[in-house]
Structures are given as C-alpha cells and as structure tokens.
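Note that one protein chain is taken out, while the other chains of the complex remain in position.
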Amino acid sequence: MPPAVTDVRSFLLPDLGEGLTEAEVVAWHVAPGDTVALNEVLVEVETEKAVVELPSPFAGTVVELFASSGDTVEVGAPLISIETADSAAAPDVASAPTAEKVSVLVGYGPSEPAPSRRRRRGGGRTRHDRPEQPSITPLPSQPTTPGATGSRPLAAPPVRFMARQQGVDLAEVTGHGPGGIVTREDLAAHLATSTPPRQGERETRSPVRGVQKHMADAMVRSATTAPQACVFLTVDVTPTSELLGRLRANERLEGVKLTMLTVAARAVVLALRDHPALNSSWDDVTKEIATKHYVNLGIAVAGPRGLVVPNVKDAHDLGFRDLATALETLTERARSARSTPAELSGGTITITNVGVFGVDAGVPLLNPGEAAILALGAVQRRPWEHDGEVALRDVVTLSLAFDHRLVDGEGASRFLRAVGGTLADPTNLIVLS
Amino acid sequence: MAIAQLKVPAERLTAWADYDGLVQLISVDGQRTVGCPHWDLVADVDALQLRDLYRDMAIVRRLDAEAMALQRQGELGLWAPLLGQEAAQVGSARALRPDDFAFTSYREHGVAYCRGVDPVDMLRMWRGSGLSGWDPARYNIATPAIIVGSQALHATGYALGLTLEDAKSAVITYFGDGATSEGDIAEALGFAASYMVPLVFFCQNNQWAISEPVRLQSHASIAQRGRGYGIPGVQVDGNDVLAVLAATRLALARAYAGQGPTLIEAVTYRMGPHTTSDDPTRYRSRAEEEEWRAKDPLVRLRALLHSEGVADDGFEHEVAAAAGNAATALRSGVLDMPNPEPAALFEHVYADPHPLLEAERDTYLQYLAEYDEVS
Partner (left out) sequence: MAIATVTNPTTAAATSVATGHVTTMSLGKALNAGLRQAMTNDPKIVLMGEDIGKLGGVFRVTEGLQADFGERRVIDTPLAESGVIGTAVGLALRGYRPVCEIQFDGFVYPAFDQIVSQVAKFRYRNEGRVGLPITIRIPYGGGIGAVEHHSESPEAYFAHTAGLRVVTPSNAGDAHRMIQQAIASDDPVIFFEPKRRYWEKGDVDTDAPLDAMPLHRARVVREGTDITVAAYGPMVTTSLEAAGIGTEEGISLEVVDLRSLSPIDFETLETSVRKTGRLVVVHEAPVFGGLGAEIAARVGENCFYSLEAPVRRVGGFATPYPPSKLERHFLPDADRILHEVDRCLQP
C-alpha cells in the first residue's frame, strides 16, 4: 500500500467577524505531536472580552504551535501547523488577512482595498490619454466640417466664450479635436487668418494674433530672460561709401544689391572670429554656454504684418558677393511674407537696420537665444574730424546690445570697435578675410 | 420523509387551535404526557416515524454545528445557529405537504432541510457567494428574509393568491419573538384575518432577540396576539417535536378547510448566540442556559425512544454516521464553492434590458480589462 500523501498546512487566525485585529491566545487544547480530528477544538482565543474556541480545519498531527498562551496573534498570522494525511488539495485555510478591521455585527467586516494600484496591462495609456467616453451616447467619430447642416459645432465652454468675444461663428471653424471638437488652437488658427479689427467710437480693438503676437511674445521673452546692456560707436564711414559707389558701378556686380548694411554684415561675421562670445547662447536648463562654430546671421526686416527676422545660414562661409545676394533674397522674401520657418529660426546673431527709417541709433532688443544684436543707423552727413580739420563726412552710429550673462562691457566694446573699424576702413574686408 | 396526514374533525379544529394551555406531548424527561387532547393529532406517528424525526433533528444539529465551525475557520462570513430549536423547525416542517409553501427568517435551516434544499446551497448567502441559494419554486420555500418580519406579509399575499384560486394548499411563515414587534407582522395578521387566508403564523419564541429578552417585546403571551385579529393561537412546547407536529398539523388542517389563519407560538430557546458575531455572555447567565439545556429536544426524544425500546446502539450509530456524512458533504461543498465573477454583479437586476445598467457593466468590465488580476 503506497504511503499516504502528507501535507503540512497552517491555520491562520481568521477574521471572526467581531472587529478583530488580533486575538490573545488563552489556552491551547493541543500540543505538538497530538492527533487532532476535524473540528476538534485547538485553542481558545480571547477577542474583546469574549473567549472563542477555534475548531481545527484539518485532521492530522500537530506539528507546531506558533504562539504561546498569553501571546497576541494578528489576524492572518499562523496559529498552528498540522500535518494532514488528506491529499485533497484545499488551500490553506484563512480569510483575507487585513490589518485594520471595524467592529461589525454581521459579515466579514469591511475589507481594505489593495494597498497599491494594480498594474496596467501592456503598459497601456493612462486614463488621461483616452478620449472622452461618455457612458451612454458616443460622440461622432469624424471631424466636423464647418457649416455641416443639422449638427451644432462642438466646443468646450471656454472656447465658445472666446469665440463669442472675438465675434467668431464656430460653425465656420474647422475642428480638429476628437469627434470634430473645435479646440482652442483651432480657434486661434482661425483668428490668425483674416478677421478685421473692431472699430469703436473712442477706440479700435484689434485682436492680437499671427506675426504681431509672435513678435510680442519674442520681445517679452527677450526682455525678461536676458540682462541686456548696450554700447554705442559712431564712425566715419566715408571710405566705405566711396567704395560702395565704385562697386555699384562695376558691371560684374550689376544686379547685386550693395549697401552699408552689406558691409556691416560682413564686418560682423569677420569680427566674430576674434570675439566668439558674441556668437553664443545661454542654456539655462543645462547651465551651459553654447558657443557656435558657425554664424547664422539674422537680419531684421519689416514685413507686411510686422517684424520678422530671417537669417542667412552659415554666413561665415559666404564670400562678400554671396552674402550680399543671400541678404537680398532673404529680405525680399520677408517683405513679401514668404519666409519659411527654417529661415526664421536658428539665428546666432542679428543685425537690424534702423537707418532705413532715418534714425541715428537705437537700443535694440536681443533676438531671444542670441548673445548680441547690432543696430545700424542711417548714414548721415555730419561735420567730423578729418585729418585734423572739421569736414563734412559720412557718419554712422552703431548700437550693440548684448546679453550681459555671456559678454561683458569690454568684450562688447572690443567687438563693436572691430566692426566699426571695418566700416571706417573697408580694406579690412580684405585684410581680415 | 413526509409524515402521513391525519384527518381531524372540523369542530375540534378551532377549539384545539384556540387553546389556553401549553401543548406538551413529551415531558422533559422523555415521557409521553397524559391528558392533552392534541395527542389525537399525532396518534398515527409510529416508532419508525419517531426515529425519522430524531434522525432529522440530529442531522440538522450536526449541519448547524459544522456551519459554525466553518465560520470560525473563515469559510463563512456569518452564521445564525439554530441550536436548541431543532424540534420546533423539524416538527413543523414535517407537517407540511409538498405543495405547501414556506416563508422563513434567516434561522430556519432546519425547515429548509426538511423541504429538500441542499445544505450547501443554504450556505451560499452566508459565504457571500450570492444573496440566495435555491429556486423557491423548486422546493416551495422562499429565500430567507433578513428584514425582520417582512416575510409574514409575503406569506399573506401568497396565501391570498391561493384563496383567489380556491387552491387546496396552505402557507406557513416562520418568525421569532423579536419580529412580533414589527409593524409588518401586525399588518400581516390583519390582512390574513380579513381575507381568511390559509396561513400558519409560526413564531419560534426562543426567548431572545439578540440581547433583548422576550419580555421587552411583549408582556402578554405571543400566542394570544392573534386574538385581537380574530386569529386563534396555540402555545406549544417548542422543544417537543410531537407537540410541534401536532399543533402545525392542526393549523394546516384549519387552513385547508378554509377556516383561515392560526398563530402558533413554539416556546423554545436559542442555545447559541444570535450569530457568530454575538457574545451571549454579555447579557444572559450560564444558569439560564443550563436550565434550558436540561430541556434539550434531542435528549428528550432520545429518552422516549430508548424507554420505548425502539432505539438501540445500531440506530445511534446509524444516525451518527448519517450526521457525520452530511457534515462532511457540507464542508467539501462549501470549500469547493466557486467565487462569483465580477460580471455577475450586474446580472438579474431587471427582467428586461436596461440601458444604464448595460452601459455601466460594459464600462466596468472594460476598466477591469486594463489591469492585471489582483492576486
């Protein structure tokens, strides 16, 4: 006869439904080695002044007692282990072990929820990623086209409010949110296209949008992130004026636009070789200064909708003529509002030609992310010192604003003198190349 | 096992139902009493049937004890033991015909057993696997009522249905002494009397409603309560299985004969706690328990059987074995009981589709599917 299959099973202190968190062992009725029958009283435990007898869930031989008389046992902790001859695979007997129980008259008592959230299957999306699922009626699944008959445009109340304020009929806006909802962005994009300003009696209100909004945002960013200082230099550029005159007359340069700005641009590029700090940017996230090994020269242009700043990529690699051509192309495109996003980003230093407006100088605001911006004033005919005497000369004021985190006054001044030096003496264009 | 019904002359029915004494046919020490007219109602009960009654009570007691143990072992959330009330339940339930219908409280496991309900099914609601355990129509016994006293009205309505059909069966409703304070019992007595329905009101006065003694529920005998409604009442020794059988047969006979409802007060004792969460040592004395232990229903019937020479060791062993087997089957059935699936939560709320419920079910099952199983 084959030997009986034995199994050592533990009896864990069950929840007796009396608000137990624990019980005190009063008296054992069995000892290790004793044979016990099913339901035979094993132990008396005391719970809140009532003594309860616990009957054995198994028949077998007592192996070990896990508590002594007088010990306190927690609900769910093992009381006794019994070696059973019963091979029926019933699981260890215990109720759900809980730490805290509330006294109840009936039932298992309140059970604690699992202490930690269950793991999501497949590492799936969180609740917040799921689009709105109304419990009974589903939203339409396609984006609604504006003007679709029968259905009203969908939009969150704040967007509706905004649309109402702006005088926009939501039915005319294409919605790209789930189910065709008109989102805040959709409304903004719509407003960026054509709505005219509202004319009142005492004031006219124009919505802030598009280019204007972008410029305003950039200026605010610039003003609030970088501490800016400015140095000025006024130079006699008569030799450059004369050179430009001769270059313009040269047939080989016909059609190429050459101005003081062109020379200033080349002068800046050349000066940066010795003053790379003005071609850097401040990374506040990594707390690093990025000094560029290239020059993307930005040029401020008054576009039809406002200020745009396209930049010539790798201007340091361009010869004078190519630089001139590039600048002209960029400017033309910006003036006709055809600048591409690529052209409008990635600049490392900027020139702004305030001279075309007839002013002498200005304190320009940095293009955010750059270390310096040079404002070129108008070429003015002024009495100036020349060869020890007062003479009428072509004079230009240069204004250099700089990020004082990256450049100090000395650095900025030296750079400006270098630029000014080339404008005063255009032979530097050859000497420094 | 059913017991043959005895035909009782109509004129005696009401007289015996409106009885002023305590009906007792077996004395505490196991002797047949003398002089009680209700003996006629059980004159047919022979030795074999007496042994059957004893076996029923022994098995019922054993099942009840096993359920208590299972609760102490963490397999049931709660149990309301009937220890001490075996005679009241078996004696009355064995008087019923198969097509009679029973409405009970949560303690009448003995009645359910006699109706043929599988004891494992009885424990479903106590284990928390469901809110009920069996099909009422299959065994002609309703799901036990937890709201105290509510079942008496249901029984009244069912009996009213029988009246409308001129049906020949009857209804019995069980409740305790505590329940008699509930308004629903009063309304049931009133309705039952007004419509003269075929209904037996069976009150097990086990002396305690949790910690409240019966004297708090009533200063007058519960058997007399029906008189105010014109319902005759008889008080019986609830630990005397023959007296209980006699009284119930009487009440059923009245019902079948169209004489309307009867109220039976079976005087017994709740030997155990109200439920497994209760501690009787807080409100009653050991002495009182011992006093009632001396009136134990099985002990006295056993004594009667022995004194009449109809129970030998062989019989005792057979009964013990039957009881042991029943307990073993109960234990394994309970331990094997499957836990309900989450989807079962949403089932059987309505007969017809309900959009809100379906949406909630779908949403919840979808939600569950996003998480791993809780171990």
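As written, the chains take the letters A and B, and residue 1 is the first residue of each chain.
As a convention for this text, a contact is a pair of C-beta atoms (placed from the backbone, for glycine too) under 8 Å apart; a residue touches a chain by one contact, two chains touch by 3 or more.
Just so it is clear, the structure is predicted and the values come from calculations on it, not from any experiment.
Engineer: Which of these touches the unseen chain: B:Leu153, B:Ile222, B:Met271 or B:Ala323?
Structural biologist: Answer from the full complex: B:Leu153 touches the omitted chain.
Engineer: In the whole complex, not just what's shown, which of B:Ser132, B:Ser211, B:Thr281 or B:Asn325 touches the removed chain?
Structural biologist: In the full complex, the listed residue that touches the missing chain is B:Ser132.
Engineer: Pick out the residues on subunit B that sit against the missing chain.
Structural biologist: 103, 130-132, 135-137, 142-143, 147, 150, 152-162, 164, 171, 183-184, 187-188, 190-191, 194, 347-352, 354-357
Engineer: Would you write out the residues of subunit A that touch the absent chain, in ascending order?
Structural biologist: 132, 134-137, 139, 151-152, 154-157, 160, 164, 177, 179, 181
As a convention for this text, only the chains that are shown with their structure count from here on.
Engineer: Round to the nearest whole Å and give the separation of the Cα centres of subunit A and subunit B.
Structural biologist: 72
Engineer: Which part of subunit A faces subunit B closely enough to touch in the complex?
Structural biologist: Spelled out, the residues of subunit A in touch with subunit B are 11-12, 14-18, 38-39, 49-50, 52-55, 57, 88, 90, 93-95, 104-108, 114, 117-121, 124, 133, 135-136.
Engineer: State the interface residues of subunit B toward subunit A in the complex, per the touch definition above.
Structural biologist: Its residues touching subunit A are 65-66, 69, 71-75, 77-78, 128, 275-279, 281-282, 331-332, 335, 355-356, 359-360, 363, 369-374.
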